[in-house]
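The complex appears here without one of its protein chains, the remainder shown in place.
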Amino acid sequence: MTVPTLTTEKLEVLKHKIDRFASDRDWEKFHTPKNLAMALSVEASELVEIFQWLEGGEGVSGLSEQKFQHVKHEVADIFIYLLRFSSVTGIDLLAAADEKLKLNALKYPIDLVKGKSDKYNEY
Amino acid sequence: MTVPTLTTEKLEVLKHKIDRFASDRDWEKFHTPKNLAMALSVEASELVEIFQWLEGGEGVSGLSEQKFQHVKHEVADIFIYLLRFSSVTGIDLLAAADEKLKLNALKYPIDLVKGKSDKYNEY
Amino acid sequence: MTVPTLTTEKLEVLKHKIDRFASDRDWEKFHTPKNLAMALSVEASELVEIFQWLEGGEGVSGLSEQKFQHVKHEVADIFIYLLRFSSVTGIDLLAAADEKLKLNALKYPIDLVKGKSDKYNEY
Partner (left out) sequence: MTVPTLTTEKLEVLKHKIDRFASDRDWEKFHTPKNLAMALSVEASELVEIFQWLEGGEGVSGLSEQKFQHVKHEVADIFIYLLRFSSVTGIDLLAAADEKLKLNALKYPIDLVKGKSDKYNEY
(Lines give C-alpha, C1' and ligand atoms only; values in the text may rest on other atoms or scores of the structure.)
Protein backbone atom coordinates (compact mmCIF):
# COMPACT_ATOMS: atom_id res chain seq x y z
CA MET A 1 0.00 0.00 0.00
CA THR A 2 1.41 3.37 -0.92
CA VAL A 3 1.02 6.33 1.36
CA PRO A 4 -0.67 9.22 -0.48
CA THR A 5 1.50 12.27 -1.15
CA LEU A 6 -0.69 14.48 0.99
CA THR A 7 0.32 12.67 4.12
CA THR A 8 4.06 12.50 3.60
CA GLU A 9 6.08 14.43 6.07
CA LYS A 10 7.20 16.98 3.51
CA LEU A 11 8.75 19.35 6.02
CA GLU A 12 10.99 16.61 7.42
CA VAL A 13 11.95 15.53 3.93
CA LEU A 14 12.84 19.11 3.02
CA LYS A 15 14.93 19.57 6.16
CA HIS A 16 16.76 16.36 5.39
CA LYS A 17 17.48 17.51 1.82
CA ILE A 18 18.90 20.78 3.11
CA ASP A 19 21.16 19.04 5.60
CA ARG A 20 22.31 16.72 2.83
CA PHE A 21 22.99 19.70 0.57
CA ALA A 22 25.39 21.07 3.19
CA SER A 23 27.11 17.78 4.03
CA ASP A 24 27.59 16.91 0.34
CA ARG A 25 29.51 20.16 -0.04
CA ASP A 26 31.46 19.82 3.22
CA TRP A 27 29.89 23.04 4.44
CA GLU A 28 29.16 21.95 8.01
CA LYS A 29 32.26 23.82 9.19
CA PHE A 30 30.79 27.10 7.90
CA HIS A 31 27.32 26.41 9.29
CA THR A 32 27.71 27.59 12.87
CA PRO A 33 24.58 29.11 14.43
CA LYS A 34 26.28 32.52 14.31
CA ASN A 35 27.03 32.30 10.58
CA LEU A 36 23.62 30.86 9.73
CA ALA A 37 21.90 33.66 11.66
CA MET A 38 23.91 36.15 9.59
CA ALA A 39 23.04 34.39 6.33
CA LEU A 40 19.36 34.32 7.28
CA SER A 41 19.33 38.05 7.98
CA VAL A 42 21.13 38.74 4.69
CA GLU A 43 18.43 36.80 2.81
CA ALA A 44 15.70 38.66 4.72
CA SER A 45 17.28 41.94 3.58
CA GLU A 46 17.28 40.74 -0.01
CA LEU A 47 13.52 40.34 0.33
CA VAL A 48 13.26 43.83 1.85
CA GLU A 49 15.27 45.26 -1.04
CA ILE A 50 12.56 44.28 -3.53
CA PHE A 51 10.00 46.39 -1.68
CA GLN A 52 12.13 49.30 -0.45
CA TRP A 53 11.03 51.94 -2.96
CA LEU A 54 7.49 50.67 -3.52
CA GLU A 55 4.44 52.43 -2.07
CA GLY A 56 3.46 49.47 0.06
CA GLY A 57 -0.29 49.37 -0.36
CA GLU A 58 -0.12 47.74 -3.77
CA GLY A 59 0.80 44.30 -2.39
CA VAL A 60 2.36 41.87 -4.83
CA SER A 61 -0.19 42.56 -7.56
CA GLY A 62 1.97 45.52 -8.57
CA LEU A 63 4.98 43.27 -9.18
CA SER A 64 5.93 41.92 -12.60
CA GLU A 65 5.98 38.12 -12.96
CA GLN A 66 9.79 38.28 -12.92
CA LYS A 67 9.83 40.26 -9.66
CA PHE A 68 7.33 37.87 -8.10
CA GLN A 69 9.63 34.94 -8.97
CA HIS A 70 12.41 36.89 -7.29
CA VAL A 71 10.21 37.26 -4.18
CA LYS A 72 9.54 33.51 -4.15
CA HIS A 73 13.25 32.74 -4.40
CA GLU A 74 14.14 35.04 -1.51
CA VAL A 75 11.34 33.59 0.62
CA ALA A 76 12.67 30.13 -0.21
CA ASP A 77 16.23 31.08 0.77
CA ILE A 78 15.01 32.42 4.12
CA PHE A 79 13.09 29.20 4.75
CA ILE A 80 16.08 27.06 3.77
CA TYR A 81 18.38 28.87 6.20
CA LEU A 82 15.71 28.78 8.91
CA LEU A 83 15.39 25.01 8.54
CA ARG A 84 19.16 24.62 8.47
CA PHE A 85 19.55 26.80 11.59
CA SER A 86 16.87 24.72 13.33
CA SER A 87 18.60 21.51 12.34
CA VAL A 88 22.01 22.64 13.59
CA THR A 89 20.61 23.94 16.89
CA GLY A 90 18.09 21.15 17.46
CA ILE A 91 15.04 23.42 17.44
CA ASP A 92 11.61 22.03 16.49
CA LEU A 93 10.28 24.85 14.29
CA LEU A 94 6.60 23.89 14.50
CA ALA A 95 6.65 23.46 18.28
CA ALA A 96 8.61 26.69 18.77
CA ALA A 97 6.14 28.66 16.64
CA ASP A 98 3.16 27.15 18.46
CA GLU A 99 4.63 28.10 21.82
CA LYS A 100 5.50 31.62 20.66
CA LEU A 101 2.01 32.21 19.28
CA LYS A 102 0.61 31.51 22.74
CA LEU A 103 3.03 34.00 24.30
CA ASN A 104 2.14 36.57 21.63
CA ALA A 105 -1.56 36.12 22.43
CA LEU A 106 -0.78 37.08 26.06
CA LYS A 107 1.36 40.05 24.98
CA TYR A 108 -1.25 41.29 22.53
CA PRO A 109 -4.75 40.73 24.03
CA ILE A 110 -7.38 41.28 21.33
CA ASP A 111 -9.44 43.89 23.17
CA LEU A 112 -6.36 46.00 23.91
CA VAL A 113 -4.63 45.99 20.53
CA LYS A 114 -7.45 45.66 18.00
CA GLY A 115 -6.67 47.80 14.97
CA LYS A 116 -3.54 49.27 16.54
CA SER A 117 0.10 48.61 15.67
CA ASP A 118 1.93 49.76 18.80
CA LYS A 119 4.57 47.52 20.36
CA TYR A 120 3.43 45.47 23.37
CA ASN A 121 5.33 47.68 25.82
CA GLU A 122 3.64 50.83 24.50
CA TYR A 123 0.10 50.06 25.67
CA MET B 1 -9.19 4.76 13.00
CA THR B 2 -7.91 8.32 13.31
CA VAL B 3 -5.20 9.58 11.04
CA PRO B 4 -2.35 11.10 13.09
CA THR B 5 -1.67 14.79 12.50
CA LEU B 6 1.21 14.84 10.11
CA THR B 7 3.83 17.51 9.66
CA THR B 8 2.42 18.95 6.46
CA GLU B 9 -1.00 19.22 8.03
CA LYS B 10 0.54 20.80 11.11
CA LEU B 11 2.12 23.43 8.90
CA GLU B 12 -1.29 24.27 7.40
CA VAL B 13 -2.84 24.40 10.87
CA LEU B 14 -0.09 26.73 12.07
CA LYS B 15 -0.47 29.01 9.07
CA HIS B 16 -4.20 29.17 9.70
CA LYS B 17 -3.64 30.08 13.36
CA ILE B 18 -1.27 32.87 12.36
CA ASP B 19 -3.75 34.31 9.85
CA ARG B 20 -6.46 34.12 12.50
CA PHE B 21 -4.17 35.88 15.00
CA ALA B 22 -3.90 38.81 12.58
CA SER B 23 -7.57 38.95 11.58
CA ASP B 24 -8.72 38.76 15.23
CA ARG B 25 -6.70 41.89 15.89
CA ASP B 26 -7.73 43.70 12.70
CA TRP B 27 -4.09 43.80 11.65
CA GLU B 28 -4.60 42.91 7.98
CA LYS B 29 -4.28 46.58 7.06
CA PHE B 30 -0.73 46.63 8.50
CA HIS B 31 0.26 43.32 6.93
CA THR B 32 1.30 44.43 3.47
CA PRO B 33 4.13 42.40 1.88
CA LYS B 34 6.42 45.42 2.31
CA ASN B 35 5.74 45.74 6.04
CA LEU B 36 5.92 41.99 6.64
CA ALA B 37 9.28 41.82 4.84
CA MET B 38 10.53 44.57 7.15
CA ALA B 39 9.20 42.80 10.26
CA LEU B 40 10.80 39.55 9.14
CA SER B 41 14.19 41.21 8.69
CA VAL B 42 13.87 42.89 12.08
CA GLU B 43 13.26 39.50 13.72
CA ALA B 44 16.21 38.02 11.83
CA SER B 45 18.40 40.78 13.25
CA GLU B 46 17.17 40.02 16.75
CA LEU B 47 18.50 36.50 16.22
CA VAL B 48 21.80 37.91 14.94
CA GLU B 49 22.07 40.15 18.01
CA ILE B 50 22.29 37.11 20.31
CA PHE B 51 25.39 35.89 18.50
CA GLN B 52 27.10 39.16 17.55
CA TRP B 53 29.85 39.17 20.19
CA LEU B 54 30.27 35.39 20.50
CA GLU B 55 33.24 33.53 19.08
CA GLY B 56 31.12 31.49 16.71
CA GLY B 57 32.66 28.07 16.96
CA GLU B 58 30.97 27.27 20.28
CA GLY B 59 27.56 26.67 18.67
CA VAL B 60 24.60 26.85 21.02
CA SER B 61 26.23 24.68 23.66
CA GLY B 62 27.89 27.83 24.98
CA LEU B 63 24.51 29.51 25.56
CA SER B 64 22.71 29.54 28.90
CA GLU B 65 19.28 27.86 29.03
CA GLN B 66 17.74 31.36 29.14
CA LYS B 67 19.64 32.50 26.03
CA PHE B 68 18.67 29.31 24.20
CA GLN B 69 14.99 30.01 24.97
CA HIS B 70 15.58 33.47 23.53
CA VAL B 71 17.02 31.88 20.37
CA LYS B 72 13.95 29.64 20.06
CA HIS B 73 11.61 32.60 20.40
CA GLU B 74 13.39 34.60 17.73
CA VAL B 75 13.44 31.61 15.39
CA ALA B 76 9.70 31.21 16.03
CA ASP B 77 9.03 34.89 15.27
CA ILE B 78 10.91 34.61 11.98
CA PHE B 79 8.91 31.51 11.05
CA ILE B 80 5.61 33.17 12.01
CA TYR B 81 6.32 36.21 9.80
CA LEU B 82 7.55 33.95 7.00
CA LEU B 83 4.29 31.98 7.08
CA ARG B 84 2.27 35.18 7.28
CA PHE B 85 4.17 36.69 4.35
CA SER B 86 3.57 33.50 2.35
CA SER B 87 -0.11 33.56 3.19
CA VAL B 88 -0.56 37.19 2.18
CA THR B 89 1.37 36.74 -1.08
CA GLY B 90 0.01 33.29 -1.95
CA ILE B 91 3.39 31.56 -1.91
CA ASP B 92 3.63 27.82 -1.19
CA LEU B 93 6.65 27.71 1.13
CA LEU B 94 7.43 24.02 0.70
CA ALA B 95 7.18 24.13 -3.08
CA ALA B 96 9.24 27.34 -3.27
CA ALA B 97 12.01 25.85 -1.11
CA ASP B 98 12.05 22.65 -3.17
CA GLU B 99 12.37 24.60 -6.40
CA LYS B 100 15.09 26.86 -4.97
CA LEU B 101 17.12 23.91 -3.69
CA LYS B 102 17.25 22.59 -7.25
CA LEU B 103 18.48 25.95 -8.52
CA ASN B 104 21.07 26.10 -5.73
CA ALA B 105 22.35 22.67 -6.72
CA LEU B 106 23.00 24.03 -10.22
CA LYS B 107 24.67 27.19 -8.88
CA TYR B 108 26.84 25.22 -6.48
CA PRO B 109 27.96 21.95 -8.14
CA ILE B 110 29.51 19.66 -5.52
CA ASP B 111 32.83 19.10 -7.28
CA LEU B 112 33.37 22.83 -7.75
CA VAL B 113 32.48 24.15 -4.30
CA LYS B 114 33.31 21.31 -1.93
CA GLY B 115 34.75 22.74 1.28
CA LYS B 116 34.73 26.31 -0.06
CA SER B 117 32.48 29.19 0.92
CA ASP B 118 32.81 31.56 -2.03
CA LYS B 119 29.70 33.04 -3.61
CA TYR B 120 28.48 31.33 -6.79
CA ASN B 121 29.73 34.16 -9.00
CA GLU B 122 33.25 33.96 -7.56
CA TYR B 123 34.19 30.54 -8.93
CA MET C 1 42.96 84.02 17.45
CA THR C 2 41.40 80.63 18.01
CA VAL C 3 40.29 78.50 15.08
CA PRO C 4 36.70 77.28 15.56
CA THR C 5 36.25 73.52 15.72
CA LEU C 6 35.22 72.61 12.22
CA THR C 7 33.14 69.66 11.09
CA THR C 8 35.97 67.56 9.76
CA GLU C 9 37.89 68.00 12.98
CA LYS C 10 34.74 67.15 14.94
CA LEU C 11 34.46 63.91 13.01
CA GLU C 12 38.03 62.99 13.97
CA VAL C 13 37.37 63.91 17.60
CA LEU C 14 34.23 61.74 17.62
CA LYS C 15 36.04 58.79 16.06
CA HIS C 16 38.75 59.12 18.69
CA LYS C 17 36.16 59.17 21.50
CA ILE C 18 34.53 56.01 20.13
CA ASP C 19 37.86 54.18 19.92
CA ARG C 20 38.63 55.29 23.46
CA PHE C 21 35.21 54.06 24.61
CA ALA C 22 36.11 50.57 23.34
CA SER C 23 39.67 50.47 24.65
CA ASP C 24 38.61 51.73 28.10
CA ARG C 25 36.28 48.72 28.30
CA ASP C 26 38.77 46.23 26.87
CA TRP C 27 36.36 45.55 24.02
CA GLU C 28 38.90 45.48 21.18
CA LYS C 29 38.82 41.69 21.24
CA PHE C 30 35.09 41.72 20.40
CA HIS C 31 35.42 44.42 17.75
CA THR C 32 36.41 42.35 14.74
CA PRO C 33 35.13 43.63 11.37
CA LYS C 34 32.73 40.67 11.23
CA ASN C 35 31.20 41.39 14.64
CA LEU C 36 31.02 45.14 14.02
CA ALA C 37 29.27 44.56 10.68
CA MET C 38 26.71 42.41 12.53
CA ALA C 39 26.23 45.04 15.25
CA LEU C 40 25.80 47.75 12.61
CA SER C 41 23.11 45.75 10.81
CA VAL C 42 21.33 45.05 14.10
CA GLU C 43 21.22 48.80 14.84
CA ALA C 44 19.96 49.48 11.31
CA SER C 45 17.12 47.02 11.93
CA GLU C 46 16.24 48.78 15.17
CA LEU C 47 15.74 51.91 13.09
CA VAL C 48 13.62 49.95 10.60
CA GLU C 49 11.50 48.59 13.46
CA ILE C 50 10.28 52.10 14.35
CA PHE C 51 8.84 52.55 10.86
CA GLN C 52 7.69 49.01 10.04
CA TRP C 53 3.94 49.48 10.58
CA LEU C 54 3.75 53.15 9.60
CA GLU C 55 2.24 54.33 6.32
CA GLY C 56 5.47 55.83 5.09
CA GLY C 57 4.35 59.07 3.54
CA GLU C 58 3.95 60.85 6.88
CA GLY C 59 7.70 61.26 7.36
CA VAL C 60 8.85 61.98 10.91
CA SER C 61 6.21 64.64 11.51
CA GLY C 62 3.83 61.83 12.45
CA LEU C 63 6.15 60.62 15.23
CA SER C 64 5.76 61.63 18.87
CA GLU C 65 8.66 63.55 20.43
CA GLN C 66 9.58 60.35 22.32
CA LYS C 67 9.67 58.27 19.10
CA PHE C 68 11.74 60.93 17.37
CA GLN C 69 14.29 60.77 20.21
CA HIS C 70 14.32 57.01 19.67
CA VAL C 71 15.03 57.57 15.96
CA LYS C 72 17.93 59.91 16.84
CA HIS C 73 19.42 57.34 19.20
CA GLU C 74 19.27 54.56 16.63
CA VAL C 75 20.80 56.82 13.97
CA ALA C 76 23.55 57.67 16.45
CA ASP C 77 24.23 53.99 17.20
CA ILE C 78 24.54 53.23 13.49
CA PHE C 79 26.96 56.14 13.06
CA ILE C 80 29.01 55.06 16.09
CA TYR C 81 29.42 51.51 14.75
CA LEU C 82 30.15 52.83 11.27
CA LEU C 83 32.95 55.02 12.64
CA ARG C 84 34.24 52.16 14.77
CA PHE C 85 34.18 49.78 11.79
CA SER C 86 36.06 52.37 9.72
CA SER C 87 38.62 52.84 12.44
CA VAL C 88 39.27 49.12 12.86
CA THR C 89 39.54 48.54 9.10
CA GLY C 90 41.42 51.74 8.26
CA ILE C 91 38.75 53.15 5.95
CA ASP C 92 38.46 56.90 5.40
CA LEU C 93 34.68 57.37 5.51
CA LEU C 94 34.58 60.75 3.77
CA ALA C 95 36.90 59.66 0.96
CA ALA C 96 35.04 56.36 0.50
CA ALA C 97 31.66 58.13 0.27
CA ASP C 98 33.04 60.67 -2.20
CA GLU C 99 34.42 57.92 -4.41
CA LYS C 100 31.19 55.89 -4.21
CA LEU C 101 29.05 58.91 -5.12
CA LYS C 102 31.03 59.25 -8.32
CA LEU C 103 30.46 55.57 -9.14
CA ASN C 104 26.75 55.94 -8.34
CA ALA C 105 26.53 58.89 -10.73
CA LEU C 106 27.83 56.60 -13.50
CA LYS C 107 25.44 53.78 -12.53
CA TYR C 108 22.47 56.14 -12.38
CA PRO C 109 22.75 58.75 -15.16
CA ILE C 110 20.21 61.53 -14.57
CA ASP C 111 18.49 61.33 -17.96
CA LEU C 112 17.99 57.57 -17.65
CA VAL C 113 16.70 57.29 -14.09
CA LYS C 114 14.92 60.58 -13.45
CA GLY C 115 11.82 59.94 -11.35
CA LYS C 116 12.28 56.15 -11.45
CA SER C 117 13.35 53.80 -8.67
CA ASP C 118 14.53 50.73 -10.57
CA LYS C 119 17.85 49.15 -9.69
CA TYR C 120 20.78 50.05 -11.96
CA ASN C 121 20.75 46.65 -13.65
CA GLU C 122 17.06 46.96 -14.55
CA TYR C 123 17.33 49.83 -17.04
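By letter and in written order, the chains are A, B and C; residue numbering begins at 1 in each of them.
We take it that contacts are C-beta pairs under 8 Å (C-beta built on N, C-alpha and C of every residue); 3 or more make two chains touch, one makes a residue touch a chain.
Keep in mind that this is a model prediction, so the values were computed, not measured.
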{"item": "Visible chains that the absent chain touches, using the contact criterion stated earlier", "value": "A, B, C"}
{"item": "For chain A, residues in touch with the removed chain", "value": "30, 35, 38-39, 41-42, 44-46, 48-49, 51-53"}
{"item": "Residues of chain C in contact with the chain not shown", "value": "3, 6-11, 14, 17-18, 21, 24-27, 29-30, 32-35, 37-38, 40-41, 44-45, 47-48, 50-51, 54, 56-57, 59-60, 71-73, 75-80, 82-83, 85-86, 88-91, 93-94, 96-101, 103-105, 108, 110, 113-115, 117"}
{"item": "Where the missing chain touches chain B, by residue", "value": "38, 41, 45, 48, 53-56, 117"}
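Just so it is clear, only the chains that are shown with their structure count from here on.
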{"item": "For chain A placed onto chain B, the superposition rotation in degrees, Cα atoms, nearest 5", "value": "180"}
{"item": "Separation of chain A from chain C, taking each centre as the mean of its C-alpha atoms, in whole Å", "value": "28"}
{"item": "Set of chain A residues in contact with two or more other chains", "value": "38, 41, 45, 48, 54, 56, 117"}
